[in-house]
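Just one protein chain is left out here, and the rest sit where they should.
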Amino acid sequence: MSIALTAPPPSRMRLGIRTGLIIAVLLLAALPILNMLPRDSAFHVSDFIVSVTGKWICYAVLALSLDLAWGYAGILSLGHGAFFALGGYAMGMHLMRLIGPRGAYGHPVLPDFMVFLGYTELPWFWHGFQSFPYAMLMVMLVPGALALVVGFLAFRSRITGVYLSILTQAMTYALMLAFFRNDMGFGGNNGFTDFKELLGMPLGTPSARAVLFYASLVLLVGSMLLCAALTRTKYGRVLTAIRDAESRARFLGYDTTRHKLFAFVLSAMLAGLAGALYVPQVGIINPGEFSPGNSIEAVIWVAVGGRGTLVGALLGAFSVNALKTWLTSAAPDLWLFALGGLFVAVTLFLPRGLIGLFDRVKKGRGA
Amino acid sequence: MKGRSLYLDGVTVVFDGFRALNNLSLVVEPGELRAIIGPNGAGKTTMMDVITGKTRPTSGTVRFGDMDLTRLDEPTIANLGIGRKFQKPTVFDDLTVFENIELALKAPRGPIACIKWHLTGEAADRIGQVMTEVGLVERAHDPAGILSHGQRQWLEIGMLLAQDPELLLVDEPVAGMTDAETEHTAAMLVGIAGKRSVVVVEHDLEFVRALGRRVTVLHEGSVLSEGSIDHVQNDPRVIEVYLGR
Amino acid sequence: MRFLLVLLLLLAPLTGRAQDAFSDALPGLGGGFAQQAEATDRLGALGDPRAVPILRALSDGRLLKRPDGTLLIREGDRVTEVATGAAADPAGAEPLRINNRVRQALRGALGRLSLVSPDPAERLAAAEAVFRSRSVENIPLLEAALARETLSRVRERLELALAASRMASPDEAAKRAGIAALGETSSAEARGILLEARATNPALAGEIDAAIASIDRRLTIRHAFETLFQGLSLGSVLLLAALGLAVTFGVMGVINMAHGEFVMLGAYTTFVMQEALRDIPGLAPWSLPLSVPAAFLVAAACGAALERGLIRHLYGRPLETLLLTFGVGMMIQQAVRLGFGAQNREVSSPPWMQGTLELPLGVMVTQNRLWILVFSLAVLGLTVAAIRFTRFGLEMRAVTQNRRIASAMGIRTGRVDALTFAFGSGIAGIAGVALSQIDNVSPNLGTGYIIDSFMVVVFGGVGSLAGTLVGAMTLGVVNKMLEPFAGVVLAKVFVLVAIMFFIQRRPRGLFALKGRAAEQ
Partner (left out) sequence: MTRPTLTRRAALAGLGAALTAPAIRPSMAQSAPIKIGVLHSLSGTMAISETALRDTVLMMVEYQNSKGGLLGRRLEAVVVDPASNWPLFAEKARELLQVHKVDVTFGCWTSVSRKSVLPVFEELNGMLFYPVQYEGEEESRNIFYTGAAPNQQAIPAVEYLMSADGGGAQRIVLLGTDYVYPRTTNRILRGFLNSKGIGNADIMEEYTPFGHSDWQGIVTRVKAFANQGKKTAIVSTINGDANVPFYRELGNQGIKAEDIPCVAFSVGEEELAGIDTRPLVGHLAAWNYFMSVQSPANTEFKNLWQAYIKNPRRVTNDPMEATYTGFNMWAQAVAAARTTAVDAVRTSVIGQEFAAPAGYTEKMLPNHHLSKPVMIGEVQADGQFNIVWKTPTVVPAENWSQFIPENANRRRG
């Protein structure tokens, strides 16, 4: 009987991953410090590396949130970029309000784009965004609410698999078209740029970069811990059960709509937070972030890393984006072949992603 | 335990003009073990779908005690105490045997409740008990995906037991089992009945005979004959349906 | 300038008095835009048919001017002097350029001059031109032309032109006749003329308003039909784009994100065919029709290669296929970009696909859109026929319904899969031929259609070609009906949101397969 009472012992593999993760986080945390070193030092890390890594961290959180929805709950959302972008827009609105009279036209309240488009007063939905706590609330609430509505309608109607993917794709596509309209009051194609400060800290300085970098890193570690803890509870197992045999789970008495909705909304909120930290780091948010291609790319990061493992999502987000950054400079005409080829190769030969590859190699050695 | 009876009256299900169930009426008393037999397409699985909320009847009443099942969805019906075992064993392949049974264990089913849930000694004992009952203690930490066909059938029955239902719907439980396993299963179902109501759908007449209880024969969506196994086996209409073509 | 005068003086004795005015006007054609326009007007007013080839030449850019001011005319390889008709050396001569003002004058003058042309098509065009240029001086010309004219369609146009010209007349009665005649039409141009006249003729306001109201009644009906046509036309484009997907996704369950790239390949095939056949006199006009089978084959071959090479390893894993084909799409797009350049490629339209066709009630439909509508229905018909009535279609349906049994019956399922996928891809290629007539032929061509195509298939009901047809047409018409109120972007957003809600209500689309089979 004792064998049944204990939970399974953590495998060596898991321990390995944990150590690896801790080292990776420590190394990441060291980057801004190395950036402060004198330029001629061998360990100096350029601003470019810090800022680009900060961006990847946000992508990694997006990948993580997607892995929670797809890898665990089986919801392949091709519209996760929309939640990311909505979080980004909420943060962007806050940053725009903070510009205040420092805009080109010196208007005390209206952002520049509203001035030259002839707005006379702030649209109602812009009110409140001057407050940081309110903006942060919106960063999570807006994507969460959208996920709640779309998820509720879809899950209640038992829309799953491919249909759900197409539906979420249509969602982000419709949002993209809508946000491209200048009449929406979100700056149209140009979106928001020219941010000045955040929490009293002028943007575009090394210290602001470091602060945002650490904030992203904290978000990443926090989300990782949250997702890991969540997936280790019975709830995580219920999600896996729903993913593998949803109707069986229903006959066991699990209201799968509620369970999926919970995961989907949580995932959307995480994506929104990632977007919110992304925007001040890249300095721009525009409707291009809603483009369906972006969401598919995010799915591909997870697939490349290995889905349903959390660590795989991080691995995928970092490796694919690093590759992209490198290749768009090293082979500007050919990088699409390399990236496209990678996606093909991974789906064909590594159904469990890079994580699966390491697993296989390890098993091969052990045998 | 105050039992509730299952009550189907005049249930009709139409798919695209095809009548899968045709004015079907059936009563299963608390604690009863009822076998249901019938040729392919007689409407056995559709009947289970209607009871468990998967399919909405075109007309007719389905009641469990005083609850109208036609208005409820699958999870609510399951939580009322109606458990179902599928024809093709469906268990959660990526989870271990232990975890499969843990999920089935009677407990609050909401997301927050699941997050807060932790394995108490009592629960672990209960899971151990169920695993013993279905003979899968040794495989407790193996993923269900690597079990043999028979073991998966057992696991699913174990999950049903862990659910602690008032009414069990069992669809072809012995398909693909050896004779010994079949006998064991029959004995177990008989043991379960009494405490709970059990409805077994089966092709295997020997197995039904081994159960030795009341039998209902379905044909083209309605009840053709009902009574003891000997009674139905000698019913000319049943002979006609089974042998006449 | 002095030289010109000398030239004119020299020429004068050779020609009669009537020709004096003609010859006097000619040099103006070589002047500035304002002079050109004036000279054209004068030549038109003279009514001398000799002016026709000269004005045509000016309009087509075949009128040349030597540095010394001599005007030359080019007819094919022959270059002659305008004034003398003698052969001339074009060396050093530059073609005369014109602007819109001159073009407007040319149209009026040529119209007036060709009202007496023996060619009915020319007379029709002339009537149209005179209608647009409308001046009082045209009235006698038009009346004379009407007296001679026997063809009813030309008469109709002439009467309209006469009515329009009368509006410019100072004579009240003539104006009244003009108003009455214009009020009978369903022409938006006539309405414009009336509105213009209303401002200058307060006395006739009542009659003009009545005439406008009468036109408006007909215009409303006409616009309704035009909106319907435009909706169906948009629907036909969606149908073409989605049809291939309805086969690969609807029948096989393969999500092909590279579908748009197959459409793009079809469009590029059209371009290549056009270039390859450009110098073959007998075939050049047929390059577009010939592109249809060519595009089918190219896209089908790529489709077959994709299926055999990659997709078949992923059956039963539709989501992985989605990712894989997304990667393949990226590569195809970049390959085309490197091979053909990132710029748009020009695919010209054959004459029978240009211009507008007037249907009863004055409903105007553009020829290319009409052809594409017809073409899309034909492609749908052929697709349905291929699936219903051929051996391949039978095998395809068998494999879709039950792979194992089909295989047991000796159907080579792998071959059927490849053929089915090639077939769907080929249809996408055909769609590309049609899209080359209305959209850019660029590497990005397919990207714009992929999501719409998926929406059409899902909305119509997966696995149902009838659903795809109805879905595409519904979306097209609804979109066009919303457009005037909501604007282009919001109309599209509304349609997308409506589809999302519709899918919630009916997850399996308009033409859903019901019953047990659909539950799996």
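As written, the chains take the letters A, B and C, and residue 1 is the first residue of each chain.
Going forward, a residue touches a chain if its C-beta (ideal position, glycine included) is under 8 Å from a C-beta of that chain, and two chains touch if they have at least 3 such contacts.
All of these numbers come straight from a predicted model, not from anything done at the bench.
Contacts of the undisplayed chain with visible chains (whole complex): A, C. Checked against the hidden chain, the listed residues C:Glu122, C:Glu226 or C:Glu307 yield one contact partner: C:Glu226. Among C:Gly355, C:Gly381 or C:Gly414, only C:Gly355 touches the chain left out of the display.
Only one residue in the set A:Tyr105, A:Phe125 or A:Phe349 touches the chain that does not appear here, and it is A:Tyr105.
Touching residues on chain C toward the chain that is not drawn are 33-34, 61, 97, 99-101, 103-104, 107, 132, 188-189, 191-199, 223, 226-227, 230, 233-234, 237, 333-334, 337, 341-346, 348-349, 354-356, 364, 366-369, 437-444, 447-448, 480, 483-484, 487-489, 492. Although one chain is not shown, part of chain A still touches it, namely residues 13, 16-17, 19-21, 23-24, 27-28, 31, 44-49, 51-53, 55-56, 104-107, 112-113, 115-118, 177, 180-182, 188-191, 193-195, 203-204, 278, 282-284, 286, 288-289, 311, 314-315, 317-319, 321-323, 325-326, 328-329, 332-333, 335-336, 354-355, 358, 361-362.
Note that only the chains that are shown with their structure count from here on.
One simple way to say how far apart two chains are is to compare their mean CA positions; for chain B and chain C this gives 65 Å. Rounded to a whole number, the gap between the C-alpha centres of chain A and chain C is 45 angstrom. None of the residues of chain A touches two or more other chains.
Counting partner chains per residue, chain C has no residue touching two or more of them. Only residues 253, 255, 257, 310, 313-314, 317-324, 326-331, 333-335, 338, 451, 454-455, 458, 489-490, 492-493, 496-497, 499-501, 503-505, 507 of chain C touch chain A when the two sit together in their complex.
By the touch rule above, chain B contacts chain A in their complex via residues 52, 54, 73-76, 78-79, 83-84, 86, 90-96, 98-99, 102-104, 109-111, 114-117, 119, 121, 124-125, 127-128, 131-132, 137, 140-141, 159, 163. Contacts from chain A toward chain B in the complex involve residues 1, 3-5, 7-8, 230, 233-235, 237-238, 240-241, 243-245, 247-256, 258-259, 262-263.
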